[in-house]
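Note that this complex is displayed minus one protein chain, with the remaining chains in position.
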Amino acid sequence: MTTKQVRIGMVGYKFMGKAHSHAYRDASFFFDTEVEPVMQAICGRNEEGVKQAAQKMGWLSFETDWRKLINRDDIDLIDIVTPNNSHAEIAIAAAEAGKHVYCEKPLAFNLEQSKRMLEAVQKNNVLHMINYNYRFAPAVQFAKKLIESGRLGKIYHIRATYLQDWIMDPNFPLVWRLQKETCGSGSHGDLAAHLIDMARFLVGEFQEVNGILETFIKQRPIVEESSGLSGTASTEKMGDVDVDDASVFIARFENGAIGTFEATRFAAGNRNGNRFEINGEKGSIRWDVENMNHLDIYFHEDEPGLQGFRTINCTEDIHPYASAYWPAAHIIGYEHTFINLIVELLNGINKGCSPSPNFFDGVKNQAVLEAVERSSKTKQWVTIEEMLI
Amino acid sequence: MTTKQVRIGMVGYKFMGKAHSHAYRDASFFFDTEVEPVMQAICGRNEEGVKQAAQKMGWLSFETDWRKLINRDDIDLIDIVTPNNSHAEIAIAAAEAGKHVYCEKPLAFNLEQSKRMLEAVQKNNVLHMINYNYRFAPAVQFAKKLIESGRLGKIYHIRATYLQDWIMDPNFPLVWRLQKETCGSGSHGDLAAHLIDMARFLVGEFQEVNGILETFIKQRPIVEESSGLSGTASTEKMGDVDVDDASVFIARFENGAIGTFEATRFAAGNRNGNRFEINGEKGSIRWDVENMNHLDIYFHEDEPGLQGFRTINCTEDIHPYASAYWPAAHIIGYEHTFINLIVELLNGINKGCSPSPNFFDGVKNQAVLEAVERSSKTKQWVTIEEMLI
Amino acid sequence: MTTKQVRIGMVGYKFMGKAHSHAYRDASFFFDTEVEPVMQAICGRNEEGVKQAAQKMGWLSFETDWRKLINRDDIDLIDIVTPNNSHAEIAIAAAEAGKHVYCEKPLAFNLEQSKRMLEAVQKNNVLHMINYNYRFAPAVQFAKKLIESGRLGKIYHIRATYLQDWIMDPNFPLVWRLQKETCGSGSHGDLAAHLIDMARFLVGEFQEVNGILETFIKQRPIVEESSGLSGTASTEKMGDVDVDDASVFIARFENGAIGTFEATRFAAGNRNGNRFEINGEKGSIRWDVENMNHLDIYFHEDEPGLQGFRTINCTEDIHPYASAYWPAAHIIGYEHTFINLIVELLNGINKGCSPSPNFFDGVKNQAVLEAVERSSKTKQWVTIEEMLI
Partner (left out) sequence: MTTKQVRIGMVGYKFMGKAHSHAYRDASFFFDTEVEPVMQAICGRNEEGVKQAAQKMGWLSFETDWRKLINRDDIDLIDIVTPNNSHAEIAIAAAEAGKHVYCEKPLAFNLEQSKRMLEAVQKNNVLHMINYNYRFAPAVQFAKKLIESGRLGKIYHIRATYLQDWIMDPNFPLVWRLQKETCGSGSHGDLAAHLIDMARFLVGEFQEVNGILETFIKQRPIVEESSGLSGTASTEKMGDVDVDDASVFIARFENGAIGTFEATRFAAGNRNGNRFEINGEKGSIRWDVENMNHLDIYFHEDEPGLQGFRTINCTEDIHPYASAYWPAAHIIGYEHTFINLIVELLNGINKGCSPSPNFFDGVKNQAVLEAVERSSKTKQWVTIEEMLI
């Protein structure tokens, strides 16, 4: 039975705060972990808002100043779910305060910050993890096992897309997610970052990239105060959109594979189209987060005449994480990617080592992101190596 | 903010106990209900088992005698998740003890018991509900809205199947779910009951039915002690399977619609194939629990040339229950059907009226189940009316 | 090279006449058959119409009196594509004139006629075939091979539907396909007949059936002259619809399998939904004519964790008939079911034996059709045996 505890302090409490909070609550219901998460404190600038959030989501206390939070003695781990421009400062301070750090993706506002964050967690010898949650869909973990055991052979291709459509309306306001000073980028850091993590996880390290960041709607109505995704325009003043609406790029991998990638918020009808297909010399796999329990698998060595993609519902006891939940084909959803990730975080804390993906992955991911941005500006191929020097 | 509470006592703690427990935990995280569930006590005959279950799932106390549980003053509602043969005794006793009753499906071992259960809750003036959870998939609730608002027009057809394959192996042992004295029936009460509820919810009342209950594997290895679904044979002795492996029937509805229904545990490759299609004069809908977030919809009045089934991901704020969860197309799973149902239960308690589906539905459902069984024996059509007299 | 010829005389020239004519033209382009079809003469009552049809479709001559056609010395085979009420008279006369007979389905207006037709071809020792064309989709032929070689094991279930929606509009006129005196039945003989053939081909012989024939729209506008499927009402007079709009039934097979069947013209959004799923002890198959090149296959003995339906594109050289056409996944369509059937007809003529399906199949099919009709009237189960006495 669980005896050890890890006391969490979370900074931020909107969309991702809800997803993380829920995962802390459900992790020990579904899994037997050696370490149990305690939802110690939540932090936000708006006192009334954070108080209500704490009560609603089950946090034992709240703070309005993150510096105070990270200095509390009863906190072991800082969970950062704030906008990208504040990750570095909080994470570095937390590490210096001796706290483990679990951070939202992308790791930071830019590569340089990412590197400093990695240095900080290393120097202060704290554990670290980054929230590339889609890795933790059982179907994706199963795909990883198949690839690692050689079932697909040498990988030739990956094509991955993350297609959304929530800002297609030109009257959609200039919320914080569309502002460079807050986010660093648009669909690129938000969506392409997920594709890059998936490719690194399943295919391997990127070697060089070449792409386009594009903004289709150049001006949008300014909002007085952006309130999450659904902010509404409170004025008729227009402001410049200085982040990308879409990011497309091609890539070479160190192992010889090639890839095409596309992230966009302008693909009408695609609400959350995070999809990939990987082709190897012995087979192929396909995945789509909107049907995240399924993995389509093709084996080139299947009997002639009977070769075709199989649709596997990765909800059987034999599939990763699945036995903790429900009987076969009683499907699970988005929130379970967080629960599974938290289980790995708890296991990492138990063993005293940072689970994957962690800040190393965060830095490498950001190097690819920034290489694509550079290629878009210079119209040249950019190697990942030159970004990491 | 929530002020009122309802204190739950749950009898049983296996598969359904887990699903119910989880729903109690998550309901107030996702929803703002006037009444808050308190997981007061859980009950099971095996002390060690129930103690561990209580700890794991978050129940405040436990009992080993259900009679003691229903007489506790600190319990407001009895939740029954035991095998079918014990529902009636527990529910009637609970009602007589003045407790609200929330019962697993099918309502009872047979129609006669069901009727007595309904009498008991009515006489004792307690609230009641039955766990036909699939109604509470957002896509199904949305389908209901479309039908009620006339978007499909008069209904002509329903075809519904619940296909599983978990006992196809002839060496699968004679677990309690395959024994008449425990369950009353096999796939019929387990799976066809869900189809009947869905049809009653979306199409209307059954008028008459005619069907077949079939047992493909007549003998199976006896198990010393069945341990849930995955019991293994501990002896080579064979026992008779006295429940059905499959149930198929045709039906006429009071409103003139006709239907075909099929429930089986012998449909290889179908792990949990709970599916239906309904055709009306103005359109059609299709649903499959294995992709439970989607509803396929066809409108006959769509522009010529552009008519086709639309695949709607019922995860937008406009869809029932969906705004409580995640952004569009961040899918939810099986467990959410329970959470949504519990929200209705809590709302019902707040208002002092039994939500749907309740014991009235349980009796009507059981009348259809038993009519099909009778038709299988007599090889005659059986009306629902004659069952309810 | 082809040396032998079979000279065809076709009676009728509308929808099926076009499909048959095309197949005769294309058969020897794609296949090397020992016998070559010669499109000798076409016959229809309207001289101008049949003359144009002959020219358009490539027939060498035409007739306006089918009796004259069957007595021509330069005709070897009579192809009957007229409405159901005339099949028997033409086929029997053709057989008596010593011509081979290839007849549209269902074989006749009723079972009694079917039996007489079979007697006639037997007595006169002519070859005979019936146009259950869907058997000849490569995917279906491949399914047959899998079943025959035991890949699915003992069959437990078939569920088959043929769903259309072309007469849902209550103003759709009373065309000949909706009149009993011409067709004998509605969706039953038109669509359910195909389902019955498919079930007999893949599962085996029916033992007993029980079903419903239903007419949703009881009256429709009368047309002065029905011109094919798309006849328009030329008057406001209403007439009674005396055929079924839908037919649903359940069945037991001689080998112990059970089935559900549904044919309807009232399933909005289903233009041509001829689909089935068959479940056996070792696996399952699914097929849908609207994606007729694909066969979905599940093998119960696939490696655990990797079990799922495979989507096979049955267009590879290894699949039946496929090597005659195009490279893999360059799909074929509806008309190819006719071409493949004609190839079997030509091969049968070469070998001097009637290919399957032939008039024996036509009689058995009609026995099942009529058993369902009888069950609908008597509300009793009807055995096929009692129909065939």
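Letters A, B and C name the chains as they come in the text, with residue numbers starting at 1 for each one.
Everything below uses one rule, namely that a residue touches a chain if its C-beta (ideal position, glycine included) is under 8 Å from a C-beta of that chain, and two chains touch if they have at least 3 such contacts.
This one's a predicted model, so the numbers in the text were calculated from it and none came from an experiment.
Of the candidate positions C:His20, C:Arg220 or C:His336, contact with the unshown chain belongs to C:His336. Annotation: of B:Phe31, B:Tyr102 or B:Phe142, B:Phe142 touches the absent chain (contact as defined above). The chain that is not drawn here is touched, among residues A:Gln40, A:Asn110, A:Asn293 or A:Gln307, by A:Gln307.
Within the full complex, the residue among B:Ala97, B:Ile312 or B:Leu388 touching the omitted chain is B:Ile312. Subunit B residues in contact with the hidden partner, per the touch definition given at the top, are 142, 297, 302, 304-313, 316, 318-319.
Contact between subunit A and the absent chain runs through residues 156-157, 159, 161, 163, 165, 168, 210-212, 214, 216, 246, 248-250, 252, 256, 258-260, 262, 264, 266-270, 277, 279-284, 298, 300, 307-309, 379-381. The missing chain lies against subunit C, touching residues 1, 15, 19, 21-22, 25-26, 29, 55-58, 166, 229, 271-273, 289-293, 313, 315-316, 325-336.
As a working rule, only the chains that are shown with their structure count from here on.
Summarising the inter-chain layout, the chain whose CA centre lies farthest from the centre of subunit B is C.
Chain geometry summary: the mean Cα position of subunit B and that of subunit C are 41 Å apart.
Residues of subunit A in contact with at least two other chains: 313, 316.
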